[in-house]
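First up is the structure itself, then whatever we jot down about it.
One chain of protein is taken out of this complex; the other chains stay put.
So, chain A:
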Amino acid sequence: MLAALDRLRPVRRTRTTSARRRESLTAFGMATPAVALLLVFLVVPVALAFALAFTDARLISPTPARFVGLRNFTRLFDDPVFYKSLRNTVYFAAVVVPLQAGLALVLALLVNAKVRGVNFFRTVYFLPVVTSMVVVSLLWTFLYRQDGLVNRVISTLTFGHFDGPDWLGDPATAMPAVILMSVWQGVGFHMVIWLAGLQTIPAELYEAADLDGATRWDRFRHVTWPCLRETRTFVLVTITIAAFSLFTQIRVMTQGGPLDSTTTVVHQAVHTGYDQQQTAYAAAISLIFFVLVLAVSLIQRFLTRERD
């Protein structure tokens, strides 16, 4: 087809249109692979999930899927586990977003200092990020056991006066334990993002602040913080979305238990859709999840918009 277009090209043209044409052709060519992949692996599956949510599709079934209207949604809103999943997901996000973003910023400020050996600390803080979440989850499952390392340390530090709980086996401590581990694993990534932001701040600003006799806090409050505006938005949005899609840790460590204290929306979707073969029901959960994340992202976008 392109060859045909070439033949049809007018013999005489101005230089500018031909250059622009070439440019747009290049752009088209470069965008195509990404667009095609996005279409095949994102747009089509999402559209399918939306459609499936209104059918009775099952993973294993001799009969084709039928349209059943809102049945999956009425069942979902009648499902006590779904509300627990929602509650746990919001709980996780509400704690992890400020905790992880704040801790990452503190670490970034620390490793931004110009002292010897700072690269060592940068590497150490970043190490968990490049480790697979499945491996990390497995290791922490051992650490959290009743007779695991965490409880040994607690026992030693308190001279045997205090025995830690069975962290993942107790509904009261399971989610906090997962949160702690997740923050530990993810904090390095956002530290690097903050660090990148910190290094874009011109040194003149700090010099000027010094000349004005600003304290360390003043410098942070009036130079660093305002200059990190873009970075802040990025960190906030990425942590929020990652927190909402909490799944791997749960799947490996608790499978949603004990007593549904760690089940999340995504975990429930995978469990019902795959383990329990209820494809359409899982699609309905995914649809609700999509709406939830979209709503939160829009609110964040609104709150962090550029004010003219």
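In the analysis below, a contact is a pair of C-beta atoms (placed from the backbone, for glycine too) under 8 Å apart; a residue touches a chain by one contact, two chains touch by 3 or more; residues count from 1.
Methods note: contacts and distances are computed from a predicted model.
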Name per UniProt, for the chain absent here [options: "Membrane protein", "Metal ABC transporter permease", "Extracellular solute-binding protein" or "Aldehyde dehydrogenase family protein"]: "Extracellular solute-binding protein"
Residue among A:Thr32, A:Thr131 or A:Thr158 touching the omitted chain: A:Thr32
Contacting the left-out chain in the complete assembly, out of A:Ala94, A:Val118, A:Val135 or A:Leu259: A:Leu259
Missing-chain contacts mapped onto chain A: 2, 6, 22, 25-26, 28-30, 32-33, 35-37, 39-40, 56, 58-63, 71, 75, 80, 166, 168-169, 171, 255, 257-260, 271, 274-278
